[in-house]
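Every protein chain of the complex appears in place save one, which is left out.
As written, the chains take the letters A, B, C, D, E, F and G, and residue 1 is the first residue of each chain.
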Amino acid sequence: MLVTVDEAALRRLLDAVQVGAVTTDDALERLRRLPFVDLGFARVDHHRTLRQGMAEAVYGPGKTPEQCAEIVAELLTEPGPGPVLLTRADDAQVAAALDRNPGGQRTGSAPSTVCWRPAAPRAERVVVATAGTADLPVADECAATLSAHGLEPARLIDVGVAGVHRLLASADVVADADAVVVIAGMEGALASLIGGITPAPVVAVPTSAGYGASLGGVTALLAMLASCAAGLTVVGIDNGFGAACAVLRMLK
Amino acid sequence: MLVTVDEAALRRLLDAVQVGAVTTDDALERLRRLPFVDLGFARVDHHRTLRQGMAEAVYGPGKTPEQCAEIVAELLTEPGPGPVLLTRADDAQVAAALDRNPGGQRTGSAPSTVCWRPAAPRAERVVVATAGTADLPVADECAATLSAHGLEPARLIDVGVAGVHRLLASADVVADADAVVVIAGMEGALASLIGGITPAPVVAVPTSAGYGASLGGVTALLAMLASCAAGLTVVGIDNGFGAACAVLRMLK
Amino acid sequence: MLVTVDEAALRRLLDAVQVGAVTTDDALERLRRLPFVDLGFARVDHHRTLRQGMAEAVYGPGKTPEQCAEIVAELLTEPGPGPVLLTRADDAQVAAALDRNPGGQRTGSAPSTVCWRPAAPRAERVVVATAGTADLPVADECAATLSAHGLEPARLIDVGVAGVHRLLASADVVADADAVVVIAGMEGALASLIGGITPAPVVAVPTSAGYGASLGGVTALLAMLASCAAGLTVVGIDNGFGAACAVLRMLK
Amino acid sequence: MLVTVDEAALRRLLDAVQVGAVTTDDALERLRRLPFVDLGFARVDHHRTLRQGMAEAVYGPGKTPEQCAEIVAELLTEPGPGPVLLTRADDAQVAAALDRNPGGQRTGSAPSTVCWRPAAPRAERVVVATAGTADLPVADECAATLSAHGLEPARLIDVGVAGVHRLLASADVVADADAVVVIAGMEGALASLIGGITPAPVVAVPTSAGYGASLGGVTALLAMLASCAAGLTVVGIDNGFGAACAVLRMLK
Amino acid sequence: MLVTVDEAALRRLLDAVQVGAVTTDDALERLRRLPFVDLGFARVDHHRTLRQGMAEAVYGPGKTPEQCAEIVAELLTEPGPGPVLLTRADDAQVAAALDRNPGGQRTGSAPSTVCWRPAAPRAERVVVATAGTADLPVADECAATLSAHGLEPARLIDVGVAGVHRLLASADVVADADAVVVIAGMEGALASLIGGITPAPVVAVPTSAGYGASLGGVTALLAMLASCAAGLTVVGIDNGFGAACAVLRMLK
Amino acid sequence: MLVTVDEAALRRLLDAVQVGAVTTDDALERLRRLPFVDLGFARVDHHRTLRQGMAEAVYGPGKTPEQCAEIVAELLTEPGPGPVLLTRADDAQVAAALDRNPGGQRTGSAPSTVCWRPAAPRAERVVVATAGTADLPVADECAATLSAHGLEPARLIDVGVAGVHRLLASADVVADADAVVVIAGMEGALASLIGGITPAPVVAVPTSAGYGASLGGVTALLAMLASCAAGLTVVGIDNGFGAACAVLRMLK
Amino acid sequence: MLVTVDEAALRRLLDAVQVGAVTTDDALERLRRLPFVDLGFARVDHHRTLRQGMAEAVYGPGKTPEQCAEIVAELLTEPGPGPVLLTRADDAQVAAALDRNPGGQRTGSAPSTVCWRPAAPRAERVVVATAGTADLPVADECAATLSAHGLEPARLIDVGVAGVHRLLASADVVADADAVVVIAGMEGALASLIGGITPAPVVAVPTSAGYGASLGGVTALLAMLASCAAGLTVVGIDNGFGAACAVLRMLK
Partner (left out) sequence: MLVTVDEAALRRLLDAVQVGAVTTDDALERLRRLPFVDLGFARVDHHRTLRQGMAEAVYGPGKTPEQCAEIVAELLTEPGPGPVLLTRADDAQVAAALDRNPGGQRTGSAPSTVCWRPAAPRAERVVVATAGTADLPVADECAATLSAHGLEPARLIDVGVAGVHRLLASADVVADADAVVVIAGMEGALASLIGGITPAPVVAVPTSAGYGASLGGVTALLAMLASCAAGLTVVGIDNGFGAACAVLRMLK
């Protein structure tokens, strides 16, 4: 048996056993109660906010509408104030989840992000920049996730390097940010450019926008990883949610 | 001419020829009769159970409903008690096969696995674990194949490493298993983790769940093959049927 | 704090705390003592045999001769009877390890496998088959690992499919084995062929033998994973050690 | 200007110029008349049969039905007796081509091969073997192309290596063939096996049948190229037409 | 002409022009003087610390020893207190650079990192964890870069997932860190595991350690990008320097 | 702040400041006004023609019909005589753009190129050659872009190397061109052949025409890049627009 | 037991058993004696010439000089007149093989092909063409193998498509050949060109000559497989031996 416990709590439990306040069987039982609920088709993780600093998002694809609705419901039973998210959900999943769990806010048409219990606003300055208009859906997912946690990012849309003055006009916003998310397909050069003009942490998101030699985002991914701008970090293709989570870890 | 014979049977045949009980022509004819039936579009293999310890499953994709039905029928003519399986079948294939061969049990909606003549229950403990909910269809195919051969696997669903305590809570079940099938997409890390906590044989199945850098299962596949947990073995992407067959070979 | 404990041992410990036989501090300390030793550059895992059914092998590449020697020494301090292995070691690593830890047996020239405290012989029949002569080093690593654990495999060398009668002449040995390791480079077709004539578990090892379209073993790897012989499992390229470990898990 | 001429014809033309039977201008004009017709969207090659030993087939995908019909019509205007083929045609293309050019014979449903003016039967023995039932469409395209040129191939369907006796039962047919086309997806091992039991030229066609690690035919392609059976040659994925053309070159 | 200027400085300059304190020509000249020095073979960037929050490191490979020495010298002429780094330098490069620029501290043997003018110690807690001993060179490069900027990271070496208790024993250190760098080759699963037990930002560095299916680090790279642990970010293969820079951006 | 200015303009501005004709604040404001318009979802670049010698084309995919229409409208507000292009537009995008901006000329059905304000005819001789009929859509996009800028290319369609005389018949046209665009899928050999018979700049466009080993254009792409014909340059797969732009840069 | 027998021989054997001329035990023994000799490290195949129409060549890489010498010696014990080949041998392997088996003829320096008992000259016209001078080693291996079997190929060296007239000058030789081997690296376009001007079977050999986008021969390999010249077949990268064997199969 492998157990997860808080060391101070363990000491208190052991002390209670020693003084007879807790029986051995009860102690064993408590050690066995782990912080998740098994729904059969999913093990809902109630302590993710504590452990990782952000809520467990329900990732829509591959789940039935009913499963989405039930997992969201389970997460909302936890009394904590943290937000609950449903991501990349299609219309049926959104409908089922909202029907069972009223009060969620939907962002984007499809796929959509839905948020329940958004966090209070925070002051940090996050920039979400995209190279082109086609990168907008990924930027939307990223911004929705940040908003759910109280961060309203500034958006710089369509500032790709083919017209470098478009970015340079907003260079101050980038230079003064607390964190920057750069979203770009094709050759992904925007990430290097931004990495060179800001001391803030830069999270690069390659997108599958583009065609031919863009290879569905692989080109941008490789380019961002090979960037000559030191200290750039990268998340998976089209992973706007992951980039937002990375920012949340950094601004914790 | 290349022939497949049992050595003892060959000796008996030669003895029979020597004493004149069998003519040369008859002996030649018998040597020519090989253990399969040629349907024109398929050569049905009646001795696979004997040779490989499991039934020949009819793989649906690329076959017409009529072809599926006919191959199943041919396999059921063999008097042996072994199960007969139709895998990855669409609705039309299932309907045709069940119409001509009543009594099959269907698992999953589409694609489906259908089983005729399931084997009697067996006692070995097999675990089928998935990293996420989206891996369920592969787990279903694997479990249906095991069930057809008498093995009812324990299921651990959604125990991916992002919340490692979810797996650790069931660590005993994994450690005491006779065989474990680990089904995971994305980065496939669950296989390494399980490989580290059980002495049982572990068959890892990469799945195409996930997006972007998951590369349709290739990432999980490579990760499982490169695993630092010694003695892990891997089957092809989404190949729940193959993983079940591997377990059947091991528990033979 | 996350701890690894045996449930029965935990109950005994809690009982001892309750009756005052162990103080809270001592209990906490014991829970903290985990079954490994930290050498600074490595965390030596003394319980791997218990957890995984095979010894922790010291993988040579990337370690200094002194590091190899020290890790082996640490593993040999454990009183248990299990074998200790050093794998893929170059001459300097072998010399340093044997100098500090006499009594090891070396297999192969370079890279070499060295074994201390080999296990007693076991009766299971394991076959190690290679497609060509160039696959021998991988077969040697596999056989040395099996031998260290008491299994002396039968070897079928150079039985590739270009001369299928070479394998068929030994078909009985393959059909009657408890486990078969198939080692092949180039197109790796031997794995499919053997998978079709034995009910035993088959572990396929792609090798980097061959040139051009062999792509350093990737072709054989893909071919083995895509094999039409159901229930075949695969380990990484040239991973003779891993294949032996897989067999050890199966014959546990 | 670069011109294509027959040397003997050139000598005759020069002689005719020398004796005044042909004027310089006429000679120049003749040298300019090249053996193709420009339809605007295609340059129809009337001399391909002479140059390459087989007809120019009209490859359907990417052409409008009208373009298909017109190119076929143009090819049929050539008085020669050779066959004219339309390959991989969809229903609309077939309909348009047959409507304008009656008398074609269609093979397969969709995609289809259509043949006009099939050649007279020839005696060479060609074998078309497939590993599975799902490889049939490629085999059909190959056989239709061979038939158009007078060769009626023997078919061995579903003789993959997982049940090697299914092939061995027909080993004589393979060994005595003048040419063998092996069509296989997944791991493509059938090509190596057949290459090992026949002295005939073997043309291997990888197919996109299979899933996961089959990588849409790339695995079979690589495996066939890396085959340990010497003298095997390979054509592109699913290219049954190309394999037939290769056989036609060999049996010319 | 495109120029880089500080807006406040520009206003001061314009004011000075207006009042005649600076002539138009002088103003133009100042706008032309950009913050780098052109050595012919390199343009040394003196303002990188200001723009990106970390020093410009001199990357050794592909430069002559003399070039390395000269660029370091140029960077040291800048009066600022920031560190100057030479990375991945071979013995000749290190010797040349130290000979011309005494006082640098070398880390590792070859390739080495050399640091001049290290920053004063800082209090943030950074953890550098590696999956195996073979990942140490990358960890050394990362730690040397952090040290140069005043951060002394805690090191967890050889805590790969095959023996998960080795990491869990240090779980508190990971959970309480301000940033964690995870360095792993093979399947890279350690990143996912650590991502699941800490709310800190996690920078994953895939390494080229491992063989066969590790594909020189590509497997670990893909696995880290596809990780199920949300908010993980990744840098290029073996890029310990880049990971350190990413941490510096985050803790700025 | 980073600003883009013309050096002469900057001198005039500074002079004006010095003599008091322009205030400091006004000067700062002018320096801030950059040559683009921010529509929120796109930053329209009015000076691209000046900077790059060709118009900013609106790339349809990933934009709504309204966005396409609005960007086109914005570009047409610029008084300059240059053409405005909408590329790869579907029917809805074309309709919306033409509805709001009458007078555009559409080329191709879908995807389409639409051109407003085409440039006056120019005299340079550009050749657009394709290997097959299936490469026509890419040739159409390329020719439409050239036409918009006043160049009417000569077209050589279906001159692939399988019938080399088809190209050789038009060799003079190729040899005398000012620029040649070669569009080919499959093995892309036409580019090498044309590169060998003309001194003109040759821009090669790999296309996704073909199947199997064509790998969606990657084979042609690699072949063109590896061409033995010196001085060939390549653009991305199916990128007829990019090839036209490259020609425009060359003939500027 | 699976046995390989000639049907007529089997009938004679059965007749002999029936009339008592051969005992059952002797018959069984004869059926067991298969046509190879097991040397321990290799199974030498004496009947390959019969089965495949060419000798078993000893492939040098991965074998010790002694192993090479011994396998050659074993092959030479067979009384048949066929050639015996050692391929890709280094100097030590050649020396050992020639020392033990005098009379072999060596071709090339290193790697070398050595031939014993070359076959009598044959009349078929085979052409071996290379695109460049760097492809010569592969052409040498191919020609040496052909020569060993009595075929003296015509050589066309350095006739790549960048100077198409160099090939066209020898077009008659190509058009009249019985078989053509085309050897090319880089973009491999020569294969398509030759395929278009000859009706003979064309075997294309991609080579690893070239750099950058040649990808070690993969580009040429893909280009040859995707060739628009119908009926071209391909062997593995640098596989001059395999191409020769393919020709031998065709001219059998």
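As a convention for this text, a residue touches a chain if its C-beta (ideal position, glycine included) is under 8 Å from a C-beta of that chain, and two chains touch if they have at least 3 such contacts.
Note that the structure is predicted; figures quoted are calculated from it, not measured.
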item: Left-out chain, listing which of the shown chains it touches; value: A, D, E, F, G
item: Contacting the left-out chain in the complete assembly, out of F:Val22, F:Val114, F:Ala131 or F:Ala200; value: F:Ala200
item: Residue in contact with the excluded chain [from G:Ala16, G:Ala154 or G:Ala213]; value: G:Ala213
item: Of F:Gly104, F:Pro137 or F:Gly242, the one touching the omitted chain in the full complex; value: F:Gly242
item: Interface with the undisplayed chain - residues on subunit G; value: 132-134, 136, 157-159, 162-163, 165-166, 168-169, 171-172, 197, 209, 211-214
item: Touching residues on subunit D - with respect to the absent chain; value: 1-7, 10-11, 14-15, 17-18, 20, 24, 27-28, 31
item: Those residues of subunit A which, in the complete complex, touch the missing chain; value: 131-132, 160-164, 185-189, 192-193, 195-197, 210, 212-215, 218-220, 222-230
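In this section, only the chains that are shown with their structure count from here on.
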item: Any chain that touches subunit G and subunit A; value: B, C, F
item: Which of A-B and B-E has more C-beta pairs touching across its chains; value: B-E
item: Inter-chain centre distance, subunit C versus subunit E - centres from mean C-alpha coordinates, in Å; value: 38
item: Where subunit A touches two or more other chains, by residue; value: 1-4, 7, 51, 165, 168, 172, 197, 221, 236-237
item: Chain contact topology (line, ring, star, complete or other); value: other
item: Interchain pairs in contact, sorted by label; value: A-B, A-C, A-E, A-F, B-C, B-D, B-E, B-G, C-D, C-E, C-G, D-F, D-G, E-F, F-G
